[in-house]
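Left out: one protein chain. Kept in place: all the others.
Take a look at chain A:
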């Protein structure tokens, strides 16, 4: 009669190891994997993309043990503040508002933002021209802040993920969406669903509106200044070795 008790004990132990806290040395790095080609989940459930490859290269260069995983956008920055995560790499733009609560590494890219709409919609992309139009954005992003501040006459619909606005565009529930130009091209315009759509309006950067921020960086807990330094060193090494250029060419070179 000992045997069942022992096997139960063994089962409990194996369940216990699953619940045990992750390796304390390992850095927990979260990403919102709904934003290809920067971050997405592949068919096998792994997170992949530009940001993921960059982070892996930085961790390797800085000799950090990193665990990069998918997390929901709405809990990411609070999770970093609370110490649930050590860092975030998710095309996060540096803004004054965010800098009040989290720290950032050096900037690693300067994204271009753009509107996307149905081909032939002939939209006049000005605050007056878009009055009454429906703009879909991901909540709490610089794009959300930008349209909220500059297009008060438009209706703004906000979504939790980076992918839902495209569903709404194709369904015809939204007239426009604004996002990173590279993300629009790679995750939407190149797909079948996006074949009827095109980029509209001017290319926008941080120079055009302060809401777009100062560029994209890795977010780190404010108290962890040591990690900011380590990641910056790793980033500098990746840049010097030419890996960052190679990565840019791989993802965005035409």
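Simple rule for what comes next: a contact is a pair of C-beta atoms (placed from the backbone, for glycine too) under 8 Å apart; a residue touches a chain by one contact, two chains touch by 3 or more; residues count from 1.
In this section, contacts and distances are computed from a predicted model.
S.K.: Leaving aside the chains you can see, what is the UniProt protein name of the one that's missing? Options: "ABC transmembrane type-1 domain-containing protein", "NADH-quinone oxidoreductase subunit K", "ABC transporter permease" or "Pyruvate dehydrogenase E1 component beta subunit".
M.R.: Spelling it out: the chain absent from the display is recorded in UniProt as "ABC transporter permease".
S.K.: From the list A:42, A:74 or A:229, pick the residue that touches the absent chain.
M.R.: Touches the omitted chain: A:74.
S.K.: Among A:41, A:125, A:167 or A:185, which residue is in touch with the absent chain?
M.R.: For the chain that is not drawn, the touching residue is A:167.
S.K.: To test your reading of the contact rule: which positions on chain A touch the chain that is missing from view?
M.R.: So the residues of chain A touching the missing chain come out as 73-75, 77-78, 81-82, 98, 101-102, 139-140, 157-160, 167, 170-173.
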